[in-house]
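Only one protein chain is missing; all other protein chains are in place.
Going by the order they are written in, the chains are A and B; count residues from 1 in each one.
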Amino acid sequence: MPKTFDVGIIGGGIIGCAVAYYLSKAGVSVVVFEKDHICSGTSNANQGGIAVQLFDPKTIPLALASSELFSELSNELELDLEYRRSGTLNVALHAYQVPLLKRRYDELIQMGMDVRLWNDHQLRSFPGGDAKPFLAVCESPHDAQVNPLKATYAFALGAKRLGARIMLHAPVAQMKTDQKTIRSIILKNGEEIACGRVVCAAGAWSKEIGRGVGLDVPVEPQRGQLIITEQVPRSEYPYILDADYLTSAYGIKPEGEDEAARMRLKMGIGASFAQELPGNWTIGASRDLVGFVKTNSPEVLKALAKYLLEFMPWMKRINCIRFIAGYRPYCIKDGRPILGRVLDLSGFYLATGHGGEGVALAPITGKLVAEEITTGKTSLPIDDFRFDRFFCSH
Amino acid sequence: MKKARAREGIRTTGIPSKEELEASPGYPKSDCLARGPIVVIECVQDIPCNPCEGACPSGAIKVGNPITNLPVFDVEKCDGCGTCIPICPGQAIFRVDMTYQTDEATVSFPYEFLPLPKKGDVVQGIDRAGGAVCEAEVLRVQQPKGFDHTAVITVIVPKNMAMEVRSIKRAKR
Partner (left out) sequence: MKNTDMVVVGGGAAGMAASIEAACAGAEVVLIDENERPGGQLFKQIHKFFGSEVHRAGIRGIHIGRDLLKEAEEAGVQVRLNTVVYGFFPDKCLGLMCNQHTEELQAKMIILATGASENVLAFPGWTLPGVMGAGAAQTLINIHRVLPGRSVLMVGAGNVGLIVSYQLLQAGAEVVAVVEGLPTISGYGVHASKIRRAGVPIFTGHTILRAEGKESVERVVIAAVDKSWQPLAGTEKAFEVDTVCLAVGLSPLAELAWMAGCQFIYIPEIGGWVPVHDENMETSVPGIYVAGDLAGIEEASTAMEEGRLAGLAAAEALGCLSSKDGRARKAEVWERLAALRIGSFGHGRALAMEKILRAKGVG
């Protein structure tokens, strides 16, 4: 195997593989260093959601472009990504959530997004039956879903086909720098590979990688837990979110009159119920910063299940087949991804900190980082996402 | 000849070969059969197992230590009571009485199928390969509680079939 590559990418999750794909498309020689196996980290433990209506307004333009890219990639890549525009419903189940939801709806309309507020007729017809009627719903019909494992593998296979090398079970020990320039990567087994550029796409492990070159990358593992159900017939609305996501966005504490709401706040729970193509529902999502802990906790699982039943009481009879937990690579400074070159270290790029939006932003991340590396310019501005933003004083 | 032996035998057919039987210390030498009813132990593999040793009231069966030893049969001590027959978990113990009649012998074997035959029934005697080899008249069917649902059936067969017949054809249910 050659010992020199144009670009070394640390991390074989969906971000790393997307970057590898776009760089390989541009004719650059790429090697991916994955400490475990493809898709073994967060890319393996999520809902595959592209719920743009919930994203930070600064991230929305990237998310819209990314979703569009997924649509094209479905034809370009050799695996069926199961990309579909199932749309999302952001639901206000409680009175305090209604004004937040309406405020958000206005913001989204301002940004040119095609979102709709449900009228009374719609609110009465879904969910219907025994369910408590939703008080307000913001529907975003172009939001989408994708199969995250297939997408990651598709990027990896596509990159390989274009000449990229992927090294598995190849954890990085350190990086060699010389006059504030990246020179090479040294693996834990001692192998040294010279790379003119290095992209850190190490997700939740980016802080550790950054430390190796004297950078404080503010990414922490934010644990999320999911319940996976058995397969059931497709719902008319397979992707349902909860306005509590917005309460954290707007820094408002929900009026938790009841114990359940207080518990949800404590566990960082915001509803995110997504039905996969074969019919299994993934029920999420919680957030806690507990370090690299990938176990489930009964309290969170029960809280998620109880909350689900507030929205869709008929799910009571459905069986759970599995519980999973994963680490969102969460940027603790401002919750936004960290993309692009690092001024202090020539040749070093970051593609991390995607939090709960990694799958959605993978294509655009790959494209933009590849553009920055090969041309020095990006087709969409990424100043709001640069590493340098943490050092600018406002 | 060695090749032929490797081809047939307990591990390839499920039936112990003549050589395997004669090599087993539980299988009586042919001259012993003339003494009267004695037990025939067809145990040829080193399975950890020894209930036959404890079952025999006369101490005619010895396994010892380790319990993978093949049972050693002392024909001098055997009075043909057949207590060992229903105990063997492998159903590998039989009793043969060559002295029953001039031309006839009896064979006793464990049997765990329904329906059980009755005394006097004339059935098919079958060999180790399940083939019907002769007629067999049922002399006795024993099924006391102590046998724990293993019946011991004794049949009358032609003398030359006594070391071949090891069961009877199952009746249709």
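Just so it is clear, a contact is a pair of C-beta atoms (placed from the backbone, for glycine too) under 8 Å apart; a residue touches a chain by one contact, two chains touch by 3 or more.
Predicted, not measured: the structure shown is a model, and the values here were computed from it.
From the options B:11, B:77, B:119 or B:140, the residue with contact to the chain not on display is B:11.
Screening A:58, A:188, A:302 or A:333 against the full complex identifies A:302 as the residue touching the chain left out. Contact between chain B and the unshown chain involves residues 10-16, 42-51, 54-55, 66-68, 87-92, 112-114, 126-130, 148-150, 166-167, 169-170, 173. Interface residues of chain A with the unshown chain, by the touch rule above, are 293, 295-298, 302, 323.
Definition applied: only the chains that are shown with their structure count from here on.
As a whole-number value, the distance joining the C-alpha centres of chain A and chain B reads 73 Å.
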